[in-house]
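Worksheet: one structure, shown below.
With one protein chain held back, the other chains of the complex are shown just where they sit.
Naming follows writing order (A and B), and every chain is counted from residue 1.
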Amino acid sequence: MAEHAQSENPEEFKKHLGRYYVVFVALLCLTAITVGVSYLKLNRPLAIAVALIIATVKAGMVAAVFMHLISEKKVIYAVLVLTALFFALVLLIPSFTAYEGHHIITGT
Amino acid sequence: METAIPHLVEPHPVTGIPNGKFGIWLFLASEVMLFGALFSSYVLIRVGAPHWPPEGGLSSEVLNVPLGTFNTAVLITSSITMVLAWASCKMGSLPKFKLWMAATVGLALVFLVVKYFEYSDKFHHGHFPSHDNFYGIYFVLTGLHGLHIVGGIVVNTYLLTFGSKLWNVDREWFTNRVENAGLYWHFVDLVWIFLFPSLYLL
Partner (left out) sequence: MSDHAHAEHHEMPFWRKYIFSVDHKVIGIQYAVSALVFLLVGFSLMMIMRWQLAYPGQPLPILGKILGDTAMPGGVMAPEFYNQLGAMHGTIMVFMGVVPLAVGGFGNFVTPLQIGAPDMAFPRLNMISYWAFLPGGLIMLASFFVQGGAAQSGWTSYPPLSDIAPAGQTIWCFGMVLLITSSLLGSINFIVTIVQLRAKGLTYWRLPFFVHAQLVTAFLLLLAFPPLEAATVLQLMDRLAGTSFFLPSGLVVSGEQLKIAGGGNPLLWQHLFWFLAHPEVYVLILPAMGIVAEVIANNTRKPLWGYRLLVYSVVFVGFMSFVVWAHHMFMTGMGTTMSTFFQTTTMIISVPSVIILTCFIMSLYGGAIRFTTPMLFATAFLPMFAIGGLTGLPLGLTASDIYLHDTFYVIAHFHYVVAPGTLFALFAGIYYWYPKATGRKLNETLGKIHFWASFVAINFVFMPMFFQGMAGLSRRLYDPTIYAHGRGVQALNVVISWGAWGLGLAQLVFIVNFFLSLKSGARVAENPWNATTLEWATPSPPGHGNFLTEPVVYREPYEYSVPGKANDFSPQFSPEGDGPARPQPRGGA
């Protein structure tokens, strides 16, 4: 059962290590940027947009490279697509209450 | 004693993965929904509030941004040490694995210590979860995330110590376990990447 753990050539494998360091540095830079931008005191919608976009890019890099999602098996993609769908749905909950309630109060 | 379960180590011919990796991804899917629901609750309560934080001021003035930034860097670093621990297994070196894994656990502990100072500072000023919903959300989200860190420390410490005996029995199985622990650990990092700007900066 064992012993093909090293089926991939270790030397071959070593070449891939570089990208982990690249992502690591990129993550640190993006963290610095997102903190730096917060001191600019942008207006609220813009600040939210910038912060969340940077966070999404960072999360995407962690998922793609550290979690190897960039070259993963189909069954995992399928599970994640399904999850993303329902995750989006759960994020819609605030708009189902707050905004509709707001409409009623203001009569629009 | 245990029944032999197929695809414990060798990947399934159709899905291409062993059971454990599929299981951990499903677990992460449910975690996405858990944190998604909490994040959603945060947004809902926040848009319903006239000011945020309710006491006035800015989140970045109430929470300690330098400490938060430092902790973000700590978690990101622990993510790469985790990847390198797994890569060391892949390349057949247990000592290197132990080195990187010990670094991962150490960085996780640093994160918790910093978190402890942040929390005790808040408590010292009488800012408990009941103070207002800003603190309520802050403590629930970071507290739950902190519990996940603790869980990761437990798993990683096990792999570092008793769990590493498996290396001598079945290297591939052990490497898979490290990979699964890593997937979980990166996810915990990923959650923090969203929590940090939304709680501290916005």
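Structural remarks
Going forward, a contact is a pair of C-beta atoms (placed from the backbone, for glycine too) under 8 Å apart; a residue touches a chain by one contact, two chains touch by 3 or more.
Just so you know, these numbers come straight off a predicted model, no measurement behind them.
Of the options B:Val9, B:Leu38, B:Met82 or B:Leu159, the residue whose C-beta touches the omitted chain is B:Leu38.
Touch with the chain that is not drawn comes from one residue among B:Gly92, B:Gly106, B:Pro129 or B:Gly163, which is B:Pro129.
Counting over the whole complex, chain B has residues 1-7, 12, 15, 19, 22-23, 26-27, 29-31, 33-38, 41, 44-45, 48-49, 54, 128-133, 136-137, 139-140, 144 touching the chain that is not drawn.
Residues 75, 82-83, 86, 89-90, 93, 96-98, 100-101, 103-104 are the ones on chain A that touch the missing chain.
Operating definition for what follows: only the chains that are shown with their structure count from here on.
Chain A and chain B have Cα centroids separated by 14 Å.
On chain B, the positions that touch chain A within their shared complex are 9-10, 15-17, 21-22, 25-26, 29, 32-33, 36-37, 39-41, 43-44, 47-48, 60, 65, 69, 72-73, 76-77, 79-80, 82-84, 87, 89-92, 169-173, 175, 182-183, 186-187, 189-190, 193-194, 196-198, 201-202.
The touching residues of chain A, when paired with chain B in their complex, are 1-6, 8, 10, 13-14, 16-17, 20-21, 23-24, 27-28, 31-32, 34-35, 38, 47-48, 51-52, 54-55, 58-59, 62-63, 66-67, 73-76, 79-80, 82-83, 86-87, 90-91, 93-94, 97-98.
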